[in-house]
Each structure stands twice: as structure tokens, then as C-alpha cells.
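Of the protein chains in this complex, one is absent; all others appear in place.
Chain naming follows the written order as A, B and C, and within any one chain the residues start at number 1.
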Amino acid sequence: VKIAVVGGGSTYTPELVHGLAALGVGEVALYDADPERLEIVGGFTKRMAPALSISLHRGRGAALAGADFVIVQIRVGGQAARLADERLGLEHGLIGQETTGVGGLAKALRTIPVLLDIAERTAQLAPNALLINFTNPVSIVTEALLKQARVKAIGLCNIPISQRMEIAAELGVRPEEVELDSVGLNHLSFVRRVLVRGADVLPEIIELIAKSGKKPANLPDLDFPLELIRHLAMIPSGYLRYYFLARETVEEQRAEPRLRAEEVMAIERELLAYYADRTKTEKPASLSKRGGAFYSRAALEIIEAVAHDRGDRLVVDVRNGSAVKELPEDACVEVPCFVNAHGATPVPQRALEPEIRGLIQHVKAYEELAVRAALSRSRRDLYLALVAHPLVESASIAEKISDVLVTRLGW
Amino acid sequence: VKIAVVGGGSTYTPELVHGLAALGVGEVALYDADPERLEIVGGFTKRMAPALSISLHRGRGAALAGADFVIVQIRVGGQAARLADERLGLEHGLIGQETTGVGGLAKALRTIPVLLDIAERTAQLAPNALLINFTNPVSIVTEALLKQARVKAIGLCNIPISQRMEIAAELGVRPEEVELDSVGLNHLSFVRRVLVRGADVLPEIIELIAKSGKKPANLPDLDFPLELIRHLAMIPSGYLRYYFLARETVEEQRAEPRLRAEEVMAIERELLAYYADRTKTEKPASLSKRGGAFYSRAALEIIEAVAHDRGDRLVVDVRNGSAVKELPEDACVEVPCFVNAHGATPVPQRALEPEIRGLIQHVKAYEELAVRAALSRSRRDLYLALVAHPLVESASIAEKISDVLVTRLGW
Amino acid sequence: VKIAVVGGGSTYTPELVHGLAALGVGEVALYDADPERLEIVGGFTKRMAPALSISLHRGRGAALAGADFVIVQIRVGGQAARLADERLGLEHGLIGQETTGVGGLAKALRTIPVLLDIAERTAQLAPNALLINFTNPVSIVTEALLKQARVKAIGLCNIPISQRMEIAAELGVRPEEVELDSVGLNHLSFVRRVLVRGADVLPEIIELIAKSGKKPANLPDLDFPLELIRHLAMIPSGYLRYYFLARETVEEQRAEPRLRAEEVMAIERELLAYYADRTKTEKPASLSKRGGAFYSRAALEIIEAVAHDRGDRLVVDVRNGSAVKELPEDACVEVPCFVNAHGATPVPQRALEPEIRGLIQHVKAYEELAVRAALSRSRRDLYLALVAHPLVESASIAEKISDVLVTRLGW
Partner (left out) sequence: VKIAVVGGGSTYTPELVHGLAALGVGEVALYDADPERLEIVGGFTKRMAPALSISLHRGRGAALAGADFVIVQIRVGGQAARLADERLGLEHGLIGQETTGVGGLAKALRTIPVLLDIAERTAQLAPNALLINFTNPVSIVTEALLKQARVKAIGLCNIPISQRMEIAAELGVRPEEVELDSVGLNHLSFVRRVLVRGADVLPEIIELIAKSGKKPANLPDLDFPLELIRHLAMIPSGYLRYYFLARETVEEQRAEPRLRAEEVMAIERELLAYYADRTKTEKPASLSKRGGAFYSRAALEIIEAVAHDRGDRLVVDVRNGSAVKELPEDACVEVPCFVNAHGATPVPQRALEPEIRGLIQHVKAYEELAVRAALSRSRRDLYLALVAHPLVESASIAEKISDVLVTRLGW
């Protein structure tokens, strides 16, 4: 099995390679547009996993050629662009965030053309490969891939697997014994059932929270008002704070001394310094601060299910088809899928409750417009995507942000 | 033909009776829970339309018995309750409005039980009657009727007919020559085509606006940024300002010296004084300030289409069925319908564009929850309806407003 | 209003013109490919309706140019082709019939190219015209028009109106008081409700039949076993005998001294002799033997609804859309429609009962294949259409009939 990693110079890469080494995979080809980072990070992975066949590539072609899996984890414009995205929202009284709101739209518009180009090269050089997209905003970017690319593609996020791990820890059972019924979009999903050996224990978890008045220690992302959790009786993705507590999260961000992009820049400097140190051969402890828990495990689960043609049930981002009846057939959704050699088949979902249906549909319509704008590169589509976003409180703000983004993107 | 009017003491009633008189309808039975207003308004209508058979009723039964049409235009709690609703939103930094947002929810919860009771009495005393609901919020209240009542019911608003009249005036053609393709919910609708003798002239209207940079004089409700109208290329209901300009409309309201409820109270005092003056026999000029232009004409169009079993094409509020595929079958929608003796059959609509689909779906999900809360009288359902509203920016606000409403409603 | 009649030399034409004369329509342009018949029939209509402006055309262009309605009632290949079609079925132990089974398929394949050509000429010369198709098999031929032609088109048959007239006669009420809920395909429809002033009287009709053990005198086409009518509790189109009594109808046909085509040939000779007699100025009594009762009235109802932009409820053949959920959206169905200046909008139908659903779906799938074969002119598609027909009992027969038809059609 050959695995190509586009964005191989990411500070996450050692995490991924660590997992691949444990799996005993055949060959790992790292490519990055930034030769220096490729050298530093790639060099470190070679020291860390000497038994693994790792190659570093400054040209995409050789990395992609003949790959069975292409993992894409790019950041077009780097952390500097992210910082600009986060500021853009805050300057207009909106959330400043990498995937949610105007920051996510800016990132999607910048990223989709690059990603479609990677997909096209993959189609030429590794036509049977499965493209696994980790690049944010996963939902929009993967929808663009599913609608436009000629390769098989799956979107992947570490949140579903993290939820499974955390819930298992909370319940004191092994992760393999837990199956989550999660539905929605990436970063906009709700766990509606927690199956342990076939029985749904979610009502008990909710009741426990309601009685104790405390959130479970192992579920740090369950940072919502108790009344919301009790009445919703589901476990929302942590990113839903930006919607359910829209006013508060903007205020929180304003009160913070520095933005997340600035934090990540500091962490990355530290990590790169560590990787560059030729005496280091072990994964650094500080990698966990970077976010992305279980990121490596999520990728490995897919690779194994596909490589061994097993119908494993995994929560990934795929074309909806008829799985969620309340969403368009060609929308990208995040639901449990059976994953085998032929790809990921989404499990049909029961009807969406009205308490979550409206928000999911609203954001999905925005995402559809975001994809349309990325493909048309038209100011009109960009403006309409902004207007359609539930967190953009005014068409006048949409107008101002459109001006900024059209200039930044060079449209 | 017998027409019963529930809420016959409304200051609008003379407008309605004026139209019925012109039509030469058989019998009009006015009922109102407030005997004084019934006397004042009813007495005036008798002077105004002496040729019409008008009866005043302090008991509902005699008014409803054997009616062919039951027009319901009630205001549970009067303008005082409306004032409290408007203040409720503003106190939490939200819009303070009779139909949109928390004010609309409060009104719906207060109104639905009363309306369902009227519907049940109608089912007993006039089982073949058509109930025409003018009571706001029309969308929520009519959905409750369609789901629960045993009588035929249609929701009606004066906005669709006003749009038709205004657009005809703008185009310089007769209203009969104009057909609007309008889709959405009450107070949340979009005109997607303006047909004049079969040809869609909306693109020309939009182009004219775009070129001149001015909104048409005859379309006062088209009070949106030019870029929005140009890019949307549809005519939104004026109420959509609360969504497309959410931030601005809240600020506008705060800047105003008095609330709409206070204004209406003043207008109503003036109108009631006029009606009470036994020398007056003509419809007062100031009635137009009350709002509700073409309100009478809208009702007459339905009555005539039904009474003469004509398939007239009218925009009304009905059960969706399969007309708008992106909304639930049992949702109340506002679309063109063919109206004849058997009721209103909605015209199948083409797919909703993503730029309007998300918002319509989001609000409809909230409305479904509002109906559920009105029927269950449960705090949980009320809270979830608030959380699901796109304009309620925080679950914490929802919690506080739930506290207030549960007390006010005496749940 | 200008009405063009393609196939104006049909022996039916005087019936149609008689109705148009009563209506006081502007101008009637008759075209026929057979100049002799055009002269005979057209000449007679001029004597019969001297007040009407009737023109005869040997060229299609002048007849079509500027028409508001184009009525198409052609018979490609004449009665000789029909005779061959009827024999084709009987030779293989199948029904020999003009619209049902292999005869209908042969006629459709022969007719569709000619009809599409007429539609294209209409699109060029009378782009706003409504094409009213009377040509059999209406269901298949109209589906081809709806899928391929650039003009507005409606399919029309005299059976729905005949059912309404006959049922009204049976009930002793005026036809205007009766509304039929009929669903299905042309020649494959079921009346599921008979509304008289809003109340469904079908259960009473069925109970009367069940009790008396006799079929109503005014419903001659209700020629089915009593048990079938009682248990189905619907009124099937008379053509359904070919399905519900498949074995018996083949035997009946074999026992008859001559085929329907031969009968019609004799009637037509008689009619043409009558029309050619320059002393005749009255519609001949024998025209009723030709079939097609109320044929003229059916056409006039459509013309009036469209010309006066009335939403009349008429049972016609149109694109399904979402009216019958169990059939494809682009299928041609025969259901009640609201007909006005913008065309025919089908009324959404309640779910099909399983007792009729399967047969309707089966025949519709065959019809879809028939249209495909007419467009592709491929032997494969023709063969698959035959195999898919519920009355073609064997793929071997389908093979033999394919051989014959491919030769006859000159494919």
C-alpha cells in the first residue's frame, strides 16, 4: 500500500506517520509546497519511524503516482491567512474562526481551487486512489470535491472519533464497544444515540447530567448550558457553541488576549524547532496542544477498512444520497457509513428533529452557495453565500466583507 | 351565503364589511368577546352598509351556526399583550415585533388554544364552513389549525395581494393581468416571477432597479440594500428586513420614540371614537393608517372563488403537501393555490434556490416547534422553539425568555 | 382566436367544428395530408357552419402560422395501418387493439416522429400556441411531446368527459355539479371519488350496484365482473377490460366476425359519402357510431379555460411532476388539472392503492420504453418495450413481433 500525503510538511504529520508505522503500511510519500518544512518535518519522521519507507517529494507528481490513498492536509496561505480570516469576522462583530462563519468561507474559497487541482492530478496519476480530505472547512471543501473531482473522495475530521473515545472513557468501556449515531454536517453534528452493545445509553447520560448538574469530566467539548443539553437530549459538536451561544462566543473572543491563529503560530514554531533538532527521535509531548486528537487513528481506521474490504462503520463526510432526507442528495454530510473497498455507504438516518433540522438545513444551504462561489469566482455568489449564513447578521456587513474578500482572493 | 366574523369588534371590520356590501353577500354575523367594541364597531357598520343584513352576537354559537365562511381576526390579550411582546424582544437585544421573533412566538402561544376552540365550535355548528384565518402570526397559527382542527381552514394575509396591486401600479397594468410566483411562508416569502400575460417581467424590473439605483416608487416595502435586490433577483416580503438586516432593524427600533403597539393604540382610540360617533356613516380616511391595505379585497377573492367554485389562482397559506419539496408535507406554506369549492390546491413549486432555501427551512422548523409548544404547553418545547429561532442569538437568552413566557402564559 | 386542426380531413372534424361554431371562435384552419379528404370534409364543414371563418390548407405552414391552439388528430398510415396493427396482436394470441398492447406500440412508433415534426413546426410558426393532442395512443404520444417538443402540449381523450356525463345522467344531476377524482394513465385510469356538491357519492353508487347485482344503465363501459367493481370500489376506464379480463377479451376478439378497423373503415366510407354530398348541411346522425362521444366538448372546455384564463378543473394528460408520487416526474399522467392561460397544473393525488398501483406502474414503465424506442429507432429498445408490456406473455413473442415491426417501420 502506498500512501501519499499532500501537505506533508504539516506539524501534524509525525502524528500520522506514527500511526502508519504501527500499522506497518508499505510506503509513505510526503509532498509539501514548502521545501523547508518538508525537510524539517519529513526528516524528523524518518528518524522517528526508521522501519517505514518514507520518501520526501518537492514535486507532486512523484508523490501521487500510483498511490492507493492520498491524504490531503493543506493550509493555503498558511497561518498568516488564518489570522486575517479570524480578524475579518471580529472586525465586523462576528465570530473570528477558521471553519465557522466568514473565516471558514474565506478559507474555503482560497482552498477549493488548490484542492481540485490536487484531485485532478490524482485522477491522472493514481486513478484508483481514495482521496482522504482532512483540509478545513471539511464540509465545504469535501462537497466541492464530491461535486467536481474525478477521484473517489472522503472527508474526515477527528471530532467523531474523539467523541467516541471520550464517551467510552466516560462510560468505562472500550471504544470498540461504543457506536455513535451522529448526524449532520462536519462541525455541525449531533449525537442522537450512544449504542453500547446494541443498547442506547444516551438517555442515561443525559439524565445523569440533569441530576448532577455537572458536565461529564471526559466530555470537555460539552460546554453548553445544562438546560440546552437536557432539553435537546443529544450531544452537540463543540463547534455548535458558535451558533447556540452566538452572542457569548463573540464576546469571549474579544476578551481573549490573542487569537487562535496567533496561539497556533507559537505552537508551530516550538514544534518545528523540536523537529529540526536532529537529536530528537520521539513524537513531542507538545503535539497534543496542536489539537487534532486521534487524528491519526481516524485516518488509519479508514485505510484499514478500505484496504481489507471490511464494512466498518465509521462517521465520515460523504455525498448524502438518500441518507438524510431533509438535505439535498448531492450535499456533503457527516454520518455513519459502512466503509469497504468500494468506498463509504452512508447509513440511512431517521428524520431530523425540528430542533436541529432548521439549523443544519440553513448552514447546508450556505455551504452549497460557498461551493458555488468557489467554482464561479463571482462576487454575486460570494455575497449571496454571506447573506445566507445564519451568523451574518446583516446584508450590509455581507457587502463590506465581500469587498475585502474579492480583493484578497484577487478575483 | 352567511359569513361569520370572529373578532367582529376589530377596528378593521368596517373595511371588511365595506367589501362584503359591495359584493352583495347574504348575511354577516359579527361576534366579539368585547361587548363594548362589538357595539361600537358593529353599530357603525350597520350605518355604513344599511342594505346588508348584519347581526351582532355576544355569544359565539349563534354567530357561527350555519355559516359558510368564518373569518377569524382575533387579538388575544389586546394591544396591551402586544406591547408586552414587543418589549420582551427589545429587552434582550432582539427584535420587538408582533409576528417575527419572540413577540410572534408569545402571540402564537397565547392565540392557538383560543383559535382551536373556535375551530372546534365551528366544526360542531357549521361543519361545511371554510375558516379563513387572518390572525397573526398567520403561519404558525394556521399550521396549528391545519394539524389539529376538524374544519377546512385557509390562512390569509394582505401582503400577497398588496404586492400584486403595487407591482401592477408600477408596471402600469391592471392587477388582473399580473400573476405573482411567490413562495415561502407567511411574512417570509419571495416573489420569483412576475407574469404579465404569461411573460416574466421580473428580470426587467430588477435590471431597472440595478441601473437606476433607485427602488420603484410603488413598492415601498422593497426597503433593502440595492445589492441584495440585484443579486437575489427576487422581491422579498418587507418582513424579511428583520432577517436580512437583523442588526440594523434592532437598532432602528431602539431609536424610535415609541413602539408599534403604542402607535396602534393611538390609532385605535381615534378610530373607535369615530365609529362611536352616531353621525358618521362613511369609512374613515384614517383607517388606512391601521395597516392592512387590500385586506378586504383579499378576503373577498377567496369567498368568491369558493362560492362560485372557480379555480382562481390566489396566494394563500395552506398545507404544503408536495408543493414545496424542501419543506415537510404537513407544514403551512404561502404559495399560489387554485381555490375552488373544494378548497385550495397549492401549485407545485420549482426547487428553492439555496439563497432562500436555508432561511425558509430554518424558520419553518422553528414554527413547527412553536406549534408543538402551543399544543403541549411544555417549557421544554417552548425553550427549544426559542433556541431554534434564527434570530435568537443565544440559548441563555432563550432560557430567560422561557421563564418570562411560562409565567405570563400561566403554564 | 385562431385554431389550427392538423388532420382536418378526419371524419371527426365536423363534430369539432360544430362545437367551435357554437362557441363563436374566430378562425379555424384545417390542414390534412390527404387533399381529397380535406376537400370533402372541409367543404362539408363550411356548408354546416357558414358563419364560421374556415380555411382549408394543403400546406402545414399557413395553417399553423399564428395559431393560438393546434389540435392534432392524425392517423399515420390510415385505417389500413390500424388493421395491420390489430392483426399483429391476434396472430400471436394477444389482444389486437389500437391503443393497448402491441397495436398501440406499433401506432406510437409510427406516429411519434410525425407528431414531433408538427410540434417543431408549431414552435417555429406559432410559438405561443397550445398543442392539444387527440392522437392515439394519447399517453405514449403525449409523453414524447412533453419530453421532446418545444411547444406547450396537453393530451386529451374523450373518456374522462364521457364518464362525467354518464355519471351525471345516472345520478340525475347536471354535469357541472359532478367532479371526478380520476387517476392513472390515459386508457388506464380509475375514478376514485365522484363528488357531487363536495360530497363523495361513489360508495353509494358501488353499494347500489352490489345490492342490485346490475350495472347502471348509463355506464355502458362498466363492463366488468360485479365482484371486481364491488371490491375495487372504483370505476375503471373501459379499456381496463384488456387487463382485468385479458384472457376473455382475446377470446372475444377471435370470435368476432370482423376487426374494429374493418368496422371503422365501413363507417368512414359512409360518412365520407355523406360529407361529399353537396346537399348535406347537417351533422350526420351516424357520426355517433364512429366513437368519440363528447370529443368536441372536451376540446372546447380546454380552449375556453385557456382563452379566458380560468382555473377550470379538467381531467387531461400532462407531465406528472409531483402529482402522483408513485410515478416518475417526467411521466405523462391523466389526472384532474387546473387549466388556465399558463397551462395545466395537475392536482396532487393521494397515494395509489396497491390494487391499482402495480398495474399503472407496470404500464407506465412500458410506455417510457415505447417513447425511448420511438426516439432511438433501435430494435433493442423496441424489444425491451414489448418484453416490459404486462400483456406480452413471452419474450419469444416479443422477438417475433420485433422482427415484424422493424421491417414495417423501415428501421
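Just so we're on the same page, a contact is a pair of C-beta atoms (placed from the backbone, for glycine too) under 8 Å apart; a residue touches a chain by one contact, two chains touch by 3 or more.
Quick caveat, the model's predicted, so the values are computed rather than measured.
Taking every chain of the complex into account, the absent chain touches A, C. In the complete assembly, the contact with the undisplayed chain comes from C:Leu228, out of C:Leu228, C:Ala341 or C:Leu409. Between the chain not shown and the residues C:Ala80, C:Leu208, C:Ala266 or C:Ala395, the one that touches is C:Ala395. Of the listed residues C:Lys211, C:Arg247 or C:Arg278, the one in contact with the hidden chain in the full complex is C:Arg247. Seen from chain C, the chain kept out of the figure touches residues 93, 224-225, 227-228, 231-232, 244-248, 326, 354-355, 357-359, 361-366, 368-369, 372, 380, 383-384, 387-388, 390, 393-397, 399. Residue positions on chain A in contact with the hidden chain: 128, 179, 195, 197-198, 310-313, 321-323, 325, 338, 340-342, 345-348, in rising order.
Convention: only the chains that are shown with their structure count from here on.
In summary, no chain was found to touch both chain A and chain B.
Although chain B and chain C carry the same sequence, what matters here is overlap: shared residue numbers make up over half of all numbers found at their interface. Centroids of chain B and chain C (each the mean of its C-alpha atoms) stand 45 Å apart. Chain A and chain C have Cα centroids separated by 58 Å.
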